[in-house]
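What you see is the complex with one protein chain gone and the rest in place.
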Amino acid sequence: MNRTIVRLAARAILGGKRVWLLGVLGVLLVGIGVGTRLLVPGSPSASLDALRTIAFGTFLPLFGLIVGTGVIGPEIDDGSIVHLLSKPVSRHTIVQSKLVVALLAIVGFAVLPMVLAAAIIGAGAQTALAFGVGGLCAGAVYCVLFLLLAVITRHAVIIGLVYALVWESLVGSVIPGARNVSVQQWALSVTGSIAPHGVVDAHVGLGLAWVLIVVVVALGTWYAGTRLRVLVLASED
Amino acid sequence: MNKVPARDVRRYVRQVPVIETRSLSKRYPGVTALDALTVDIGEGVTGLVGANGAGKSTLIKILLGLADATAGGASVLGHDIASDAAALRRRVGYMPEHDCLPGDVSATELVVHLARMSGLPLDAARERTADTLRHVGLYEERYRPIGGYSTGMKQRVKLAQALVHDPEIVFLDEPTNGLDPVGRDEMLGLVRRIYDDFGISVLVTSHLLGELERICDSVVVIDAGVLLRSSSVADFTQASAELAVEVVGDVDDAVTALATAGLTVRREGHLILVGLADDTTYDVVRDVAADQGLGLVRLERRRHHIAEVFEEGAADVHA
Partner (left out) sequence: MSTPEAQGPGVIHDIGYRGYTGPRLERRAITLGLFTHTLRGVYGLGRAGRSKVVPFGMVAVMMLPAIVLAAVAIVTASPETTSPPLPYTRFAMVTQGAIAIFLAVAAPQAVSLDLRFHTLPLYLSRPLERSDYVRAKLGALSAAVFLLIAVPLLVIYLGNLAAGLDPGKQTVDFLEALVGVALFALVLSSVALLIASFTGRRGFGIAAIITVLTLTYAVVSALQGFVTSGGHDKTTAGWIGLFSPMTLVDGVQVWAFGAESSTPAGPPGDAAGAVFLVVTMLVIAACYALLARRYKKVKV
C-alpha cells in the first residue's frame, strides 16, 4: 500500500469530470428511493424490488466500470503510467493502492446512497445493512474485474459495457445456469443472507457466493499486478 | 504549364503590406499577452522573435481569428481580421506549434482530408498532397500512421498541411521545435525556399534568435507583448560603430589604459568594446597595447546580433 499512489489516484478520480458523473449517479440512486416513496407510499417491498433491480442490475456494474477503469485507464491511455512503472514500487502495490481508492469511491458514491435509498423507502435497518454489504461485495468484484480489464486491453470500457449491460442485466437475471457466473447473483446471495428472510431471493448458494467473491477479488488483484509487469505501451490503434 | 511563374506575378502585383496591425492588444486577467502592437510586415520571410511567452503565438492566433483581440485591429492580405476573417482564411496556411496530429491516420489521409477542408476538390486534393509531401521530404513514411513518426517527420506533416492548398502566406509557429541540428537546418532551408521558389510569404516564429538571422528578410522583435524593433535583417546586423578588442594580460589594466587615451570603452566578458570614432582609433588601440606590453589577439569591427535588442541598458565604462 503506497500512500502517494493512493493520493494520486484519489485526485485523478475526484478531480475533473469523472466525479461529476459519479455524484450525479449517487444522487440519482437516492432520488429513486425518494421518488418511489413519494409516488407509491405504503408498499416498501415492491419499491425495494425496484431498487434492487436497478441498483444491482445497472448501477453497480456501471459504477464499477467508471471507477475501475478510471483509476488506471487514463494513465495507460496517455502513457503517463511510465512514471509509476519506473519507480521501485511493486506492481502489486500499485494495483492494490489504486483498488483502495476505487473501493472508497464505490463506498462513497454507490454503497452509501444505496443504503440511504433503502432506508428512505422504509426498509428496516437490517435490510438496509444487507443492501450495503451486498453492494460493497458487488462493487469490489466489479472494480477488480474492470481494473484488470483496463490493464489487459485499451478497449476495456466497451467490453466492460457489453458485459455489464448484456450479461448482468439480461442473462444473469434470467437464465438459470448462467446465474452462477453472474456477479450480481453472488452479491444478492450475500444480501439475502443478511436481510430478514424472504426480502431478497438468492439463486446462488451462500457458501459458493462468498467463495467466488473472495477468490475473484484476490485472483483478479494478483493477476492485474502480474499483467502490469508486462504492460506494453502501444501507440494509437 | 505556367507561362509566368506564379511567384513573380505575386511580387509585381502586391504593393500593400502583407500584414498590418494597429494597436493590437490581448489582455488576460493578470497577464498582458500583447500590448498595443503596431507593426507592418511585408513580403518575404519575416521572423517573429521573442522569448517563450513573449506573445508570438498569441499574435498569430489573433491574426488567424483563432483568438479575439481585446483592443486594436489588424489586416492580413488586405482582409480585416474582424470583419473579413472568412475570406482571409482561404488564403493562409498555419503550422501550429503544439502537437496537433491524430495518431491513427496516415500522413496522406490527413493531408488529403485537410486539403479538402480548405476547399480543394478530391482529385486536386490527392494530387497536391502527393506533391506537397514530396516537397517536404516524406516518401514511403506517408502511408504509415502518424502515431509512429519521429518529431522531424511530424513537423514535416504539419508543414505539408499548411502548404497543400497553395496559400499566399503561411504562419509557421516554431517550425524547428524538437528537431536535431541537421533537421533544423533542413527545415530552415525549406522555409527559405517557401518564399524563394514557391512564392509564398512566410511569418515564422522562433525563440532561437541566431537561426532566424540566417533565413529572414526582416525581423520583428517582441518581448512581453511589446514591440521592441521591426526592421530588415540587414539593418540589424550591419556593422556597428564599435571595435572588438581582445588582449592577453590583465583586461582591467587595458580598459583603464584605453579609457585614459580618450576612447569610449565597454567591457563584455573578456572582450573590450571600443567606440569607433574614425580610422585613427585603430592606431590608438595598437599604440596603447604596445605601451602596456599587452599581446593584441583580436582587433575587428563588431557586428550586431538580434540578441542585443534585448540587452537594454548595458553599462558603459568611462574613465
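Remarks
Going in written order, the chains are labelled A and B, and every chain counts its residues from 1.
To be clear about the criterion, contacts are C-beta pairs under 8 Å (C-beta built on N, C-alpha and C of every residue); 3 or more make two chains touch, one makes a residue touch a chain.
Nothing here was measured: the structure is a model prediction, and the numbers come from that model.
Shown chains touched by the hidden chain across the complete assembly: A, B.
When the whole complex is considered, the residue among A:58, A:180, A:193 or A:226 that touches the unshown chain is A:58.
The chain omitted from view is touched by exactly one of B:21, B:75 or B:161, namely B:161. When the full complex is taken into account, the listed residue touching the unshown chain is B:90, out of B:90, B:214 or B:286.
Contact residues of subunit A toward the unshown chain are 17-18, 21, 25, 28, 32, 35-36, 39-40, 43, 46-47, 50, 53-54, 57-59, 62, 65-66, 69-70, 73-74, 77, 156-158, 161-162, 165-166, 237.
Residue-level contact of subunit B with the missing chain is found at 2, 6-7, 61, 64-67, 86, 89-90, 92-94, 96, 98-105, 109, 113-114, 116-121, 124, 128, 131, 134-137, 139-141, 152, 161, 165-166, 186, 189-190, 193, 197-199.
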